[in-house]
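Note that this complex is displayed minus one protein chain, with the remaining chains in position.
On to chain A.
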């Protein structure tokens, strides 16, 4: 039977379909659209309209994510995000020992995996200053596309603020000083790395696996290679949670 994995993110819903342990389909839908167009209210409960999504009803369905507990999806087996990401990373890398860094739009997770099991974890609380949203804001201020912004890592300009709102005015100050675009971008990337460091500090280790949207950042990977022997970027960092759902579903 095919396995449908859904990761209900705060801004995007990621959907993956697996057959015989390989991914045969993946897609992203904005969270609003997903709730508006593909969900039904039945007896006060939210149900995903699998058919409308274009899948046959005859699937094993596993879900995770932000909306997981708000949606009582009877057809879905629900797993925690932590677990989904670990299953996803194991599926994508075939590794059993690593530290997983998942930087999403609004949250950061660091998970230690030993013998294929979670043995430690750390999450950001309260503030999203170390997340994707910070990079998005900064790319808007600098008027440079996100992908381009995350490429620069050399000679970062110093941005000291730990708060993303203050960072913004600090950055504008630096622009006014005439600092080059490359150094400004590198500064943004380096400050993200610096904000992640306290979370990662506990998890010194050999191998780091990066997932989540921010995992695509080349500069972040560059800075992290100094702290780990090996840094691996997942091929499908944004779909990792949904892939994990499928991988979990295929086990049972």
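Keep this in mind: a contact is a pair of C-beta atoms (placed from the backbone, for glycine too) under 8 Å apart; a residue touches a chain by one contact, two chains touch by 3 or more; residues count from 1.
Just so we're on the same page, contacts and distances are computed from a predicted model.
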item	value
Undepicted complex member, UniProt protein name, chosen from "Sugar ABC transporter permease", "Response regulator", "2-hydroxyglutaryl-CoA dehydratase D-component" or "Putative dihydroorotase"	"2-hydroxyglutaryl-CoA dehydratase D-component"
Absent-chain contact - pick from A:83, A:174, A:194 or A:207	A:83
From A:118, A:179, A:199 or A:233, residue that would touch the chain that is not displayed	A:118
Touching residues (missing chain, whole complex) on chain A	80, 82-83, 86, 114-122, 248, 251-252
